[in-house]
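This report refers to the structure that appears directly beneath it.
With one protein chain withheld, the remaining protein chains of the complex are depicted in position.
Let's turn to chain A:
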Amino acid sequence: MAYLTTFYWGWLVGSVLLGFAMGWISVVQRGKGVSRKLRWWLSALVAALVAAAFGRVVPGRFGYWLDLGLIMFALYLCGCAVGSWLRDWVVSRSAPSA
């Protein structure tokens, strides 16, 4: 993992920043999110992909691309979480009286 991180750290940083931006926006965004049912399906899909990655069942380049995608996705999610949390914190500080 450390080797992969050093190899394409630029793309990982990009994923984190993208997630941070998305998380930052999502706090104040109006509109409907993903339905609960779809969310479960997506979670199951991601879990299956993670299992496939850890189980090393996808061979060759496809296996590498899967690993790469999952790492980028995980960092995206981390970025989203940090972005959302930070935006929420900023919003709640700027409107204390409300």
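Throughout what follows, contacts are C-beta pairs under 8 Å (C-beta built on N, C-alpha and C of every residue); 3 or more make two chains touch, one makes a residue touch a chain; residues count from 1.
Everything below uses one rule, namely that contacts and distances are computed from a predicted model.
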Checklist entry - Out of "Thioesterase domain-containing protein", "PqqD family protein", "OmpA family protein" or "ABC transporter permease", what name does the UniProt record list for the absent chain? => result "OmpA family protein"
Item to check | Where the unshown chain meets chain A, residue by residue | outcome: 2-4, 7-8, 11, 14-15, 18-19, 21-23, 25-27, 29, 31-34, 39, 56, 59-65, 67-69, 72-73, 76-77, 80-81, 84-85, 88
